[in-house]
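The other protein chains are all here in position, but one chain of the complex has been omitted.
Residue numbering begins at 1 within each chain, and the chains themselves are lettered A, B and C in the order written.
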Amino acid sequence: MKFAFTDDQLALASTVRQVLAAHCPAAAVRQAGKAAPAAERLPAWPQLAEIGFFGMLVPEPHDGLGLGLADAILAFEETGRAALPGPVVETAAVAPGLLGDDDLLVRLAEGRLRVSVRLGDQVYAPDADLADLLVVERHGELRAVPAGSVRLTPQAGVDPVRRLFSVAFGSPEAVDGGKPQLGRRLDVSAVHALRTATVAVAAQLVGLARHLLETSVEYAKSRRQFGAPIGSFQAVKHQLADVAIAVDFAAPLVYAAALAVDRAGRTAPAGGVDSAGPTVAVGEVDRAVSAAKAAAGEAATRAARVALQVHGAIGYTGELDLRLWLARVWSLASAYGDTGVHRSRLRAAILGTPDLTRWP
Amino acid sequence: MKFAFTDDQLALASTVRQVLAAHCPAAAVRQAGKAAPAAERLPAWPQLAEIGFFGMLVPEPHDGLGLGLADAILAFEETGRAALPGPVVETAAVAPGLLGDDDLLVRLAEGRLRVSVRLGDQVYAPDADLADLLVVERHGELRAVPAGSVRLTPQAGVDPVRRLFSVAFGSPEAVDGGKPQLGRRLDVSAVHALRTATVAVAAQLVGLARHLLETSVEYAKSRRQFGAPIGSFQAVKHQLADVAIAVDFAAPLVYAAALAVDRAGRTAPAGGVDSAGPTVAVGEVDRAVSAAKAAAGEAATRAARVALQVHGAIGYTGELDLRLWLARVWSLASAYGDTGVHRSRLRAAILGTPDLTRWP
Amino acid sequence: MDLDFTPQERAFRAEVRDWLAAHVPERLPSMDTRDGFEAHREWERLLADARLSVVSWPERHGGRCASLVEWLIFEEEYWAAGAPGRVSQNGIFLLAPTIFSYGTAEQNDRFLRRMARADDIWAQAWSEPEAGSDLASLRSRAERVAGGWRLYGQKTWSSRATYADWGFGLFRSDPESTRHRGLTYFLFPLRDVTVRPIAQLDGEPGFAELFFDGVFVPDCQVLGAPGDGWRIAMATTSSERGLTLRSPGRFMATADRLVRLARSTATDPALADEITRAWMDTEAYRLHTFGVARRIASGEEIGPASSMGKVFWSELDVRLHALAIQLLGERGLLAGDAPDAEDGGRWLDGFLFSLAGPIYAGTNEIQRTIIAERVLGLPR
Partner (left out) sequence: MDLDFTPQERAFRAEVRDWLAAHVPERLPSMDTRDGFEAHREWERLLADARLSVVSWPERHGGRCASLVEWLIFEEEYWAAGAPGRVSQNGIFLLAPTIFSYGTAEQNDRFLRRMARADDIWAQAWSEPEAGSDLASLRSRAERVAGGWRLYGQKTWSSRATYADWGFGLFRSDPESTRHRGLTYFLFPLRDVTVRPIAQLDGEPGFAELFFDGVFVPDCQVLGAPGDGWRIAMATTSSERGLTLRSPGRFMATADRLVRLARSTATDPALADEITRAWMDTEAYRLHTFGVARRIASGEEIGPASSMGKVFWSELDVRLHALAIQLLGERGLLAGDAPDAEDGGRWLDGFLFSLAGPIYAGTNEIQRTIIAERVLGLPR
């Protein structure tokens, strides 16, 4: 048993990190929160496509790298660290397991197809206006619909970069014989997709938390108050130490969940979804997934709170890029089930108590 | 509206504090945890009797002071601060509302009758071996039984001073015509008794927390590590500040609950006990009572944890008297419903969710 | 000790409640926009017409000499009615107590009545880019000139300053001085100052930077004696932390909205438990404040103990809002202009606003140190 990343896995993450450092600086993230043209809202996407990022999880016959989620999990962590804009998780992590079509998979692997999803209890599709294809769960079925054939209603929120949309079927132009165009039914289980999305987002949250911790440490070293760097005060030290602990112990849960999702495979049935009622018996895989999301969301939320407290009033403004990372933490902590939802699922799994929250 | 103690109320507390400082020093509390003879387990009781402490809540016609719980609440806080041994709350706060008998009330007021109780969901009667009379709730009825007519089984626990006992009816000597001696039925509601006990114990917890905070502050001033008093380190300062805040905001809830209990009066019906099932609709008085106990228990538990952390390894031993105060905090935080039970009652009252825990 | 309101207090509550029920407007636009600012000014004038803008002030300045308890009652009713935030807050709660204590008779007459009527809206100018919470390290300076002073330097985190009329703050009037000494308290019109808005987390310019390039301030706009600014300002920041800044009414209204939201939603019991705790803490804050009000009314100085209140309310406020956002799930993070936003995005606005609480008016780290050293007596 070797619970440590291989050299290949580390090299992939390192390449992604370098590409993002070069092509997705904070200024680009800031711009993505303002600009309308898609090109400016998707910094580093062409360069990531070049290194095969969007084909990581696509099988080799379709021009992908054929990796598992665990192989790519650190790469997703890096996209969180850089607060990379766009439907990253939905396109690079979720779509490969959903699309059976050869041509679509090839386009996906080459970075020529952007995908957004609305799965399970999720109400909104993130970055849907940047997507070519939407995969939507509807009455328990997954349907792939071209972006043009649905009505998207923007739901402005705390994160100016990761925008949310309501999705309604049947735009006037896409009515087919009087019935709304519902797209193509996908013959795969939504469970794998939802698990994958959740764990990849958890990895992004770990990356976000690491960035916030580093930024806060640097700020605490340089900012002086009462004649000393604020990082020399024990109260600041201990808050930052607690963030370091939270991140350090959340990350292994995320990595283990990625391994569990890979082991369960994309075709496995749900851990035990009881279609008769809202109570969900959660299997071992979903337990790992929920632990990962709960812990990562909590660590990142703590990192955000402490970052704000360490930066003081300046952190509270749009002057610093910090604001973009805070908003992404809040946005992703709430996506695909927040900490409360996942802890309640864990509670049901471990203690057998009825679970009030339906997820997936 | 004057939410501040009157001079009379403050003077009573001050007198009690002086008596306890003189007659219930830490050494006496320590001795009470060891010695068998009742006299050594009841330090300061004769002196408290002299100043009328046990008659505070007894009506004036029965030689008491005829005060309300709110008038006496600071006096109970002082008994917590001193960790006064014996069935203090049960005798001085609860019994006056239970006993209708003139003679018993007079004896109580004069400090010649010690009482222990087992009310509501409570499993054990505290200090029952020191009591002359036990009041036990049984099948919804209150019964007063002389101490000699029940079987007491000691249940040794964390607190060597406040000892717990199982109570079984019918000692062999007290069988009356072949049936166990069940004592005299009391024609009063158990609700007022339970509310009174809970609020008085909450006051004791506030007193215990104040003592622990003071002791920890004194220790932190004198104990030196790394070349400075440990109280000069920010981490220690902030932990102690958080205790101060917790105590300062718990106390008003306790005082307000005492006022609410007085207002409801001893004869008022339960806030809405539903005899059909375990769900209890909790009225405004019970809401105040539960908020008081939950907050006081939490503040005292925090004070205990921080006291131990500030004192370091020495606090962990029997060398310091600290141990006795810690044990009393744990013991009283668990008595008459712990923080969890009372928050769950509050939850039911405020949010209308079903309450799993039956109290009273 | 009692918690029973007197007939007079009950009558006052009834009057306030009735007036608010008849007059509270629909939600106003954000006071961090030009239109919203003026709409809030109009609302304050309406309040002033009913002598409800500064109930605890003397009648000659627009108040009605209300007791502290009556002021708390006013605040409970004000926030329970869903009335707008107070755009004149900085002046009324931070500056006015200082003018009452240290201002000349002429300053009292000149400034207070106009403040009460929102004819002048005041912005505080405490912080500087390098000073932050460490007020004693201020660098902005005042040069003595004939008949007054000229101000130079930069201030930041000045709330409301983008659209306000007047500002108040400390400047170093003795160039030889360091730390607490040689600071003077100035009142200045903002039209003479260059104001640069700072976008907040929510994108609106709630704060501004102020640039002083030799602004002339006549002697009659110095508050207290020159060089005595530190002592006077400390009295003001103490009231910033103390009773006057955050009355319980505001948190009670938030807690009530939170509980209503939770009752209308399928709430996970673990979340319900946190909501219950926040409700209980709100009640504790209310009762605690009644106790403090009583002590102040008896002439007691609250002093550094007010730091306990600051830590408590600021962290409670964050919790109340964060819980609502959790309850709302994905919808919790929607802004006011999203079609699906709950209650016009008030929870998100309130959450972002609440995050500043543990930072401003002395960070909670500083407050905890004050509690430890000055209340508990631990060594520096």
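Just so it is clear, a contact is a pair of C-beta atoms (placed from the backbone, for glycine too) under 8 Å apart; a residue touches a chain by one contact, two chains touch by 3 or more.
The model shown is predicted, which means the values in this text are computed figures rather than measured ones.
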Task: Shown chains that the omitted chain touches within the full complex - done: A, B, C
Task: Touching residue (missing chain; options A:Ala70, A:Leu104 or A:Ala327) - done: A:Ala70
- [ ] Could you tell which one of B:Ala147, B:Val167, B:Ala190 or B:Ala335 touches the chain left off the display?
- [x] B:Ala335
- [ ] Can you list, in ascending order, the chain C residues touching the missing chain?
- [x] 268-270, 272-273
Task: Residue numbers in chain B that touch the chain omitted from display - done: 122-124, 153-160, 164, 166, 223-226, 233, 235-236, 308-309, 312-313, 315-319, 323, 326-327, 330-331, 334-335, 338, 340-341, 343-344, 347, 356-357
Task: chain A residues that touch the omitted chain in the full complex - done: 1-6, 9, 70, 213, 217, 220-221, 228-229, 231-232, 234, 236-238, 240-242, 244-245, 248-250, 252-253, 255-256, 259, 291, 294-295, 343-344, 346-347, 350-353
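Following the convention adopted for this analysis, only the chains that are shown with their structure count from here on.
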Open item on the list: Measuring between Cα centroids, which chain is at the maximum distance from chain B?
Closed with: A
Open item on the list: Nearest whole angstrom, what separates the Cα centre of chain A from the Cα centre of chain B?
Closed with: 51
Open item on the list: Distance between chain B and chain C based on Cα centroids, please, to the nearest Å.
Closed with: 41
- [ ] Return the residues of chain B touching two or more other chains; collapse runs of consecutive numbers into ranges.
- [x] 234, 238
- [ ] Would you please write down the residue numbers of chain C that are in contact with two or more other chains?
- [x] 267, 269, 365, 368-369
